[in-house]
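Omission of a single protein chain aside, the complex is shown with its protein chains in their original locations.
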Amino acid sequence: MAETRYINGIQQALLEEMADDSTIRVMGEDVTFGGPFGATKGLVEAYGESRVINTPISEATIVGMAVGAAITGLRPVLEIMFVDFITLGMDQLVNHAAKLHYMTGGQLEVPLTIRATCGVGGGYGAHHSQSLEAWFSHVPGLKVVAPYTPADAKALLKSSIRDNNTVLFLEHRGLYWTRGEELAEHEQVALGEAVVRRAGKDITILGVSKMVGTALKAAEQLAEHGIEAEVIDPRTLAPLDLDTIVSSVKRTGHLVIAHEAVETGGIGAEIAARVQEAAFNELAAPVMRVGAPFSPVPTSIALEKEFVPGPEQVIEAVRRSIAYNRVA
Amino acid sequence: MRTLTYGQAMVEGLRELLESDDRIHIMGQYFLGLTPQRALVGELAAEHPDRFYYPPIAELGYLGTAIGAAMTGMRPIVDLATASFMFQAWAQITEEMANIHYMSDGQTKVPMVFHFNHGIRGGGAAQHSHSPQAMLWNTPGMEIMLPSTPYDVKGLLKTAASTDNPTAWGDHVKLFMMEGEVPEEDYAIPFGVADIKREGSDVTIVATSLMVQRSLAAAGKLASEGISVEIVDPRTIVPLDEAAILESVAKTGRLVVVDECHRSCGVGAEFSAIVAEKAFGYLKSPIRRVVTEDVPIPFSPPMEEYVEPTEAKIIQAVKEVID
Amino acid sequence: MTTSEVSRDDLRSFLESMWLIRAFEEKAAEIYARGKINGLLHLGMGLEGVASGAASAMRRDDYVFGGHRAHAHAIARGADITSMMAELAGRSTGLCGGKGGTMHLSAPDVGFVTATGVVAGNIPLALGAALSAREAGREQVSAAVFGDGAGQAGVFHESLNIASLWKLPMLFICENNGYAEFSPLSDHTLVERLSEYAKTYGVPRVTVDGNDVLAVRDAIAEAVQRARAGKGPSFVECLTHRLRGHYEGKKSEYERSEIDSKDVVRIFERKLIESGDILRDEATEIARLARERVEQAAKAALDAPWPQADQVTTQVLST
Partner (left out) sequence: MLPKLSGEQVLEQLRLAIVIRRFEEELIKLAGSRDIGHFHVYIGQEMTGVPALYLLERGDLSFTTHRNHGHLLARGVPASQMYAEILGKETGMMGGRGGTLHLCSMEHGFPTTSSAVGGATPLATGAAFGFQRLGQDRVSVCLFGDGALEEGSWHESINIAAMEKLPVIYLCENNSLEALGQKAGEYPSSTLAAVDLIDLVTPFGVPTIQIDGCDAGAVHAAMGEALHRARSGGGATFIEARTVRWPGNRPIWPELSTGETNFAMAWDSSLVPTEYREWHAEQDAVLRFIREILAEGLIEPEAILAMDAEVSAEMKEAVEFALASNYPPAAAAMEKVLA
């Protein structure tokens, strides 16, 4: 099958969905120029400036505005250049987008997709590198999607746009230029479905976003030492496909969760809390978490390396898990 | 020892701080929410009119103003009133306040305290009932205190105002009328030291803020059924006294986490994950969480009660972990 | 106030609308005092003129977004008062099934889209609806109704800027009552008239007496016409009086003796009687009927069942 890049998957999804649904509006800062990474390239040529709309640098208002448009008939796809900037639109996101459906007793729907770049890489520093999925997953009424492959980026963006809820669609900057198989025609991926990226019987490793790659690398190295790891990519973090995770853990008895966000209060905590409850008897060892340390994102490339866990840290956690001797 | 209400202890702490340190100024006046106790704050403001500042409804602007003032010599104590409004100031809190010290390699310090009233207060509905402490906990760069008694609020506040870090201070409106012993003499409670609010041997409960009181009530009832509950109140979650929690679980072998944040990625999730990882071998049964359900807080009273952690739910969870 | 160009029927229906709002708010206050309504209740006594005037100048398919003090606009738009009262009381028959309450009323079928408890939070939402309206091409307009306290919020400025840049069919309806929450506006800003900001962004603006329902109607009608014609946003600042405190349980900023001269409903009623457009008895009857309707609505609302517990977890996400 033909290969494509992650960024092209996103661009393709936007082009195709806009063709199918005239209510879609792509909005954001500099979107008519393709945005900083080219995700919205070609949209304005295809659909004109009435459907591809540059906004001022007014995050608080453009988030709210997208919500207002969504509850009155449009289907906006808003680009927040870096997920860090959504902090400025947090009130509109948390107090309005997430709640309007519920507060109005289901009278309003908010079919809104917010795309945002996240993740560490290239020395962008503390205001342009965060992974904030735990915040969004903590807010009832939001869906949170974090694709890893180019095909998933395309398929899940299409599903997100078609969803009648506010979806945070998190694109890791370090994945934009990665290659992978193209999405097959008519293939769809529903929100809320995890996928097993690598089958294995000895331990389950769950990776979030770019950390799926880290988990796969770790799994390869572990295989050389006779440890067969199963690697799960949850793809959607809210709602979470707990069944796939738990059934894997019930087979392997071990779980390591790897994400790039700060470990404390991260999505890994939630997964660990749920798995220990759902598979307490089957767990042969404690659920291990591998996440970023409790610090802002540093800028120096040397410090970045320490901040983002690599395959070594995952392998180390796997070894601790396998070596664990459960007495009880 | 004399007895004070939570509100009295808090205001006494603020008064002593204003009197002892000229750099401390107060922005905002809803430390005690809109409860009858709020008159105490009014009295304090009347005593120190030049040290109080009443900001416009511009959370982003005035919280940032406090940060800037803190960076340059003042020690502001800012009140954001209802925690839900914190989201309007979110960029200044999470991007500026929390990062500045680290980004500047420690050159610039942000010695400030910001106060919020969190939690389900009754009829607050979805936009006035937040407990945002879990989201703050996922943001390195600030200390977080969540007192549960009159003694704790005053003692923790003293420490918060004396450190060079920003401190997030969350109170629960339903605690303000609660009475408790508070010594006359000056004292401070160090951060990162948990308090065992009740000793017990069968089950550990970890809880903060109002949930400590609710857990104590539940523990009292459980005791009459012969179940002995130990209640660990970390008091601050940054820094967190992990050792105290783990020691208690090592002793009881069972844990119930009681927390008012929403379930997913809540403070309760982190407590659970820490214990599941570091005290796994001691656990006789899975950790249960008694938390607010993953729905926006509904307005209608019976619905509100349905989603929040109640005494009955705590009792049930404790019984489950014993079975 | 001129009444000459308005038909007697129209004048009469203004008075009916205003009395209905007043009666509703009085009843809500009474029920709240009895502890049958939870939360913070922000009443709109004094805003009847703005609400009725605005509603009369707008179409049913126009959008209105309210703030925390928005009952009046919902009623003026034609929201069902029984469902409203049931929502205030947290009952299953409420507009939002008990999930929203007083601050989050929603009646989209009459164009009252939603209300927010966050000061100025509704302004960007209305802006988005204005974008939808323009795109739909049905000459709808979208209005955000807010108090003077919103003027100090950043989103207010951001929204004015965008509405102007994009020429959106948007109405900024400001109810300037001189109080931001508890404090006088002068404690919050040096800017007395929020419409000053509109000037900066080139948004046409007008300041009217909010106690003059016909003046409000005319100003809104002009703004609506401009919006429908594709000429962009307008700013209508209505100078009003908040006759009750910030919310129930707080004292009014006005003395009892002052209130009568500032009360828009009484002012309008007196005017109509003096001009002979209505008889005193008719006016009394309108007020009585309004109270009777509200009485029935309140009874039905309080008799309605509480929501089922299993409703709590529904509608978090739409399907």
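Chains here go by letter, A, B and C, matching the order in which they are written, and residues are numbered from 1 within each.
Quick note on the criterion: a contact is a pair of C-beta atoms (placed from the backbone, for glycine too) under 8 Å apart; a residue touches a chain by one contact, two chains touch by 3 or more.
What you are looking at is a predicted structure, and each value in this text was computed from that prediction instead of being measured.
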Inset, instruction - Indicate each shown chain that the hidden chain touches within the full complex. - result: A, B, C
Legend entry - Identified contact with the non-displayed chain, of B:7, B:28, B:56 or B:266: B:56
Legend entry - Absent-chain contact - pick from A:42, A:73 or A:125: A:125
Inset, instruction - Sort through A:234, A:298 or A:311 and give me the one touching the missing partner chain. - result: A:298
Inset, instruction - Name every residue on subunit C in touch with the hidden partner chain. - result: 152-158, 160-162, 164-165, 188-191, 196-197, 199-203
Legend entry - subunit A residues that touch the omitted chain in the full complex: 29-30, 33, 36, 54-61, 84-85, 87-88, 122-128, 293-296, 298-307
Legend entry - Touch list for subunit B against the chain that is not drawn: 22-23, 25, 53, 55-56, 58, 60-74, 76, 91-92, 95-96, 99-109, 111, 140-143, 163-165, 238
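Keep in mind that, in the parts below, only the chains that are shown with their structure count from here on.
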Inset, instruction - Count the C-beta pairs in contact for B-C and for A-B, then report the pair with the higher count. - result: A-B
Legend entry - Centre-to-centre distance between subunit C and subunit B (centres being mean Cα positions), rounded to whole Å: 37
Inset, instruction - Could you put a whole-Å number on the gap between the CA centroids of subunit A and subunit B? - result: 30
Inset, instruction - Could you tell me which residues belong to subunit C and also touch two or more other chains? - result: 94, 96-100, 104, 116-118, 154, 316
Inset, instruction - Identify all positions of subunit A at which a residue touches two or more other chains, and write them in rising order. - result: 60, 91, 95, 102-103, 140-141
Inset, instruction - Mind listing the subunit A positions that touch subunit B in their complex? - result: 60, 84-85, 87-88, 90-91, 93-95, 98-99, 102-103, 125-127, 132, 134-135, 137-141, 238, 240, 261-262, 264-270, 272-273, 276-277, 280, 283, 285-289, 293-296, 298-299, 324, 326-328
Legend entry - subunit C contact footprint on subunit A (complex, rising order): 23, 25, 50, 55-56, 58, 60-74, 76, 91-92, 95-96, 100-110, 140-141, 143, 164-165, 239
Inset, instruction - Would you mind writing out the residues of subunit B in touch with subunit A in their complex? - result: 60, 84-85, 87-88, 90-91, 94-95, 98-99, 102-103, 125-127, 130, 134-135, 137-141, 261-270, 272-273, 276-278, 280-289, 293-296, 298-299
